[in-house]
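All protein chains of the complex are present and in place, except for one that has been dropped.
First chain written, first letter: the chains are A, B and C, and each begins at residue 1.
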Amino acid sequence: MKHNVCLLEAVNLALASEMRKDKEVVILGEDVGVNGGVFRATANLRDEFGLKRVMDTPLAETMIAGVSIGMASQGLKPIAEIQFMGFIFPALEQIICHAARLRNRTRGRLSCPLVIRAPFGGGIHAPEHHSESTEALLAHIPGLKVVVPSSPARAYGLLLAAIRDPDPVIFLEPKRIYRSQQQEIEDNANALPIGSCFTLREGSDITLVSWGAMITETLSAAEALADEGVNCEVIDVATISPLDVETILISVRKTGRLVIIHEAPRTGGVGADISAIVAEQALLDLQAPVVRVTGYDTVMPYFRLEKHYLPNSQDIIDAVKQTVEFV
Amino acid sequence: MKHNVCLLEAVNLALASEMRKDKEVVILGEDVGVNGGVFRATANLRDEFGLKRVMDTPLAETMIAGVSIGMASQGLKPIAEIQFMGFIFPALEQIICHAARLRNRTRGRLSCPLVIRAPFGGGIHAPEHHSESTEALLAHIPGLKVVVPSSPARAYGLLLAAIRDPDPVIFLEPKRIYRSQQQEIEDNANALPIGSCFTLREGSDITLVSWGAMITETLSAAEALADEGVNCEVIDVATISPLDVETILISVRKTGRLVIIHEAPRTGGVGADISAIVAEQALLDLQAPVVRVTGYDTVMPYFRLEKHYLPNSQDIIDAVKQTVEFV
Amino acid sequence: MKTLPPIQYLDQEGQPSQPCPEWCNKPDWLLRCYHYMVLARQFDTKAIALQRTGQLGTYASLLGSEGIDVPVALSMKPSDVLVPYYRNHACQIIRGMPLEEAFLYWGGDERGNSSDQMGEDFPNAVPIATQSLHACGVASAFKIRNQKRAAVTFIGDGGTSKGDFMEALNVAGVWQLPVVFIINNNQWAISIPRQIQSAVAQLADKAVAAGIPGIQVDGNDPIAMHEAINNALNRAHEGKGATLIEAISYRLGDHTTADDATRYRSNDELKAAWERDPIKRLRNFLALQNFWDESKEQALLQETHQLVQEAANKYIEISPQKIDSIFDYLYAEPNNQLIEQKDWAIVKAMQGGSHYEGESS
Partner (left out) sequence: MKTLPPIQYLDQEGQPSQPCPEWCNKPDWLLRCYHYMVLARQFDTKAIALQRTGQLGTYASLLGSEGIDVPVALSMKPSDVLVPYYRNHACQIIRGMPLEEAFLYWGGDERGNSSDQMGEDFPNAVPIATQSLHACGVASAFKIRNQKRAAVTFIGDGGTSKGDFMEALNVAGVWQLPVVFIINNNQWAISIPRQIQSAVAQLADKAVAAGIPGIQVDGNDPIAMHEAINNALNRAHEGKGATLIEAISYRLGDHTTADDATRYRSNDELKAAWERDPIKRLRNFLALQNFWDESKEQALLQETHQLVQEAANKYIEISPQKIDSIFDYLYAEPNNQLIEQKDWAIVKAMQGGSHYEGESS
């Protein structure tokens, strides 16, 4: 069956689809039940799957993570919602010390097939702590996978893959584009691969690498640049960890130029990793220094000034021009 | 007065010195009182400064961080000890959401002059969770400073600076070298600057950048390489955040080659940042790709195998040779 | 555990359900309290209107908390410190936060936390329960310095499930800290009703786990709240340690302007809650005591409406912060990277500006 859906609805579709197929899948989190989630990502699931599979929890993120790990050790496949990524910090001890390690610690005797979903990123004029992009913290933790969809179809396919993954997956949903784009998708239970980039646009002059809501800005920059004769290859990283280094390297070897775009603060962002890997492994192919277009090394400002914090397509265009003009 | 002390004793000396000078300095943490800390970093302080200034806390890291923030908002200068860095995770919500933001959030009306000390790193055959190096998580957080001493003198001087700093400083102590080196230091209350690298050895062939316990391995590699005619410049980053980019760039512009050494997992480590910045800002000066010698993207193994995880001086020597031989 | 009913002096019609304290025979405090309760509600109405017309961000309504926040603010000494959650604008305003700065906060501008009039009070805490520990830290500073001051901190019913709240109670108990914890039990945490948060008989019983006194109070009864907070503050000021007050109220509005409570709760429940409205209750009592009449009511409504309107106008006219402000308050001294990034941001905001030409040095 085809559905014309936005990213948020695609998430809902994937959840419902997998819950129908697999009785071990359960959902837990704050307001995920009757309310269907503050963004409505879990809308109607409680009605369809009942109280035992869609659980409203007390308000305690540490608990949500810890209980999910216990459930997962028993072979359930919990999907925990953290209401906003800015509230994931209390869950980090459980995620880092246990979810990421249970399989390794027990040499595979126990495992932790869970998904933690959280909306992330800025641009929706939200209150403080509702606009963070701290994916880099999670990407640094061995034992986790970190996935970020940037379109309805990828949200659907990657979420299915995350749920089926035998290991813990952090699934970060760019809330700024939750509703901005409709896409026709088939509710066919087909997963997309975790650990692979998606090349959204082919080009020969320069490689643009990004993820999440920044893909929208990146694509529109690429569009504008095409009019000026600059052909950008646009890569959606999609899986922040483990990185699909190969696809990026192949592209950069072809174009010789790279701009990386992310919302998170520059220092210690995932962009640093990509930039480092490319320079280390393709130094002689680089025809210009890699440029990172990122958030600043500041706290995300309250929303009146957030547009000054967030990279936009003009920033990307400027960075691309600087890079292609480098000789 | 001169003291011949190890790094651990230098920490103790700095704490005592500043507590004598500044009545607002207080210490809190698990076992910091009668016991003087599980490593003895706070030994004898409770006797000298009393119960009100050296506080044994209940066992709760979130609480330790949150209470410290409240104290700091009142102008006290709390020094909180997290017993091992592997137990800092429950404190992250407070550190990230509040310590790092209180000044910014209130436009300077309130501030947060606190220090969080934690022993970190592997190599002492400790149980699980007692050997982590997760400095990159903290370095990614705007509003924090992250400092790592690598000698008794730098421990003394940098800890004094950290306590006097008007903003929150995470002070990570490489426990593997807590007792390995004695140094004559003057207990003269002189601080060393936060935010500056220390060039420990001058050289012209290649730049080695490291911090913490890896400095020992790096220096001994440099020594061995000198015998073979390779002159290494060795830079102790010392302040992980904010990075002293200038000193590193100047050195790399001179040597044209760079090896970065850290214990933490490779992906998302602070080494990625340094590698990226150097390649971005000194691309044309680089005569070889930057090489990172790091921990693997795995959980730190239990101690029987930890030596296979930790970079050692031979690894550094190998990497340097590869780099200097690159043409 | 035997569970007593919440402490109450006025029933929902404003009739004394037990003899009121002496001071209730004089109008002073009661009228001040009523004044601020009405002011708070006017502020709330205006804030929602501003939000609906795109002039304010997501806003957390204070509707139904007036009977808690106003008595608390009136009982606190200026030297005490308020450590709020995000629904204590009434309390903040009485403690000196200018009305326009309250708007400013909800309008997405950090200057809403910056006013000198806020003294040493904490700004709003958005991450649930984190503030409870700050209050303990503030109270620790008071205790270490032998100051006769107290920290007062609020939390929602949902927030009591979060571990750090319990850590705060625990340290306050064992360190005998001068802190008052107030739970605004408005029965809902977004869509989660109180009974889904915890099987504890009453939230006040969470105090047992920390060895501190916990009491349940009718939070729609300002007289009961006054008594409770005063006793707790006295205990704190006298060095007797912490108190937990569970104030029973009802969230009369949506969780925030981003929420739609009709999705998860019944109109009947809401209607019944309006019967317990703290403002109506105090007004009835004032009338009963002959302290109040319709003309005073009209005058008060007009006065408070005007105050709020003027503040809203001021708010709307305040020019935005400069871009510099994103960078200038992060540290006491900015580092080089930050200075460079500030330059980029300023250039980027200029018509036609691009910071990339100068970057690779």
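Basically, a residue touches a chain if its C-beta (ideal position, glycine included) is under 8 Å from a C-beta of that chain, and two chains touch if they have at least 3 such contacts.
This structure is a prediction, so every number in the text was calculated from the model and none was measured.
*Asks:* Which shown chains does the chain we cannot see touch?
*Replies:* A, B, C
*Asks:* Can you work out which residue in C:L10, C:M166 or C:A189 touches the chain that's missing from view?
*Replies:* Of these options, the touching residue for the absent chain is C:M166.
*Asks:* Of the residues listed, A:N12, A:T42 or A:S68, which one is in contact with the missing chain?
*Replies:* A:S68
*Asks:* Across the whole complex, list the residues on subunit A that are touched by the chain not included here.
*Replies:* Touching the chain left out of view, subunit A contributes residues 26, 52-53, 57-58, 60, 62-63, 65-76, 78, 93-94, 97-98, 103-111, 142-143, 145, 166-167, 195, 242-243, 245-246, 280-281, 283.
*Asks:* Where does subunit B touch the missing chain, residue by residue?
*Replies:* Looking at subunit B, the ones touching the missing chain are residues 30-31, 33-36, 38, 56, 58-63, 86-87, 89-90, 125-130, 266-267, 289, 291, 296-299, 301-306, 308-309, 314-315, 318-319, 321-322, 326.
*Asks:* Residues of subunit C in contact with the chain that isn't shown?
*Replies:* 1, 161-167, 170, 173-174, 176, 195-201, 205-206, 208-212
Keep in mind that, in the parts below, only the chains that are shown with their structure count from here on.
*Asks:* For subunit A, which residues are shared contacts with two or more other chains?
*Replies:* Within subunit A, residues 62, 86, 89-90, 128-129, 267, 289, 291, 296-299 contact more than one other chain.
*Asks:* Counting only residues that touch at least 2 other chains, which ones in subunit C make the list?
*Replies:* Residues 110, 126-127, 163-164, 325, 330, 337-338, 360 of subunit C touch two or more partner chains.
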